[in-house]
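Below is one structure, written out as structure tokens; comments come after it.
The complex appears here without one of its protein chains, the remainder shown in place.
Take a look at subunit A:
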Amino acid sequence: MTLARSSDIVFARETAMKAMAKIGASAVKRTKFVTAVSEIARNAIIYGGGGAISFRIEGVAPTIRVVAECKDGGPGIADMDLALKDGYTTGSGLGLGLSGARRLVDRFNIVSSSKTGTTVTLESYAR
């Protein structure tokens, strides 16, 4: 689904919530994953100039998981270590979105270049 406006973040969160419900995730797991998706989707819109996010379910119990892939067409992240540091921001936020999202999920991957933009992959197990 497309990420262009802030209302798209709401839709991304709802979709993330439904996917987590589908794999029977606990309430805490759901909230954590949805919050991480919210952060990443907002970053794609604010810093990446918009993008797209997709969700899929992978594996079987007990390793069944929801995978979210968020791509933007932005300028990429120049200094990844710095971007993942708590409190660092080039905008006006708290600087915790990226680092916080990484702590909220079971697996976190980020690939960024000035040519292809930034792709963030988030994975969360059911428990």
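Annotations for the structure displayed:
What we mean here is this: contacts are C-beta pairs under 8 Å (C-beta built on N, C-alpha and C of every residue); 3 or more make two chains touch, one makes a residue touch a chain; residues count from 1.
The rule is short, and it goes like this: contacts and distances are computed from a predicted model.
Of the names listed as "(Fe-S)-binding protein", "Cytochrome c oxidase subunit 1", "Peptide/nickel transport system permease protein" or "RsbT co-antagonist protein RsbR", the one that matches the UniProt record for the absent chain is "RsbT co-antagonist protein RsbR". The residue touching the chain not shown here, chosen from A:Lys22, A:Arg103 or A:Arg127, is A:Arg103. By the touch definition given at the top, subunit A reaches the unshown chain through residues 6, 10, 13, 27-28, 30-32, 34-35, 38-39, 42, 86, 93-94, 96-97, 99-101, 103-104.
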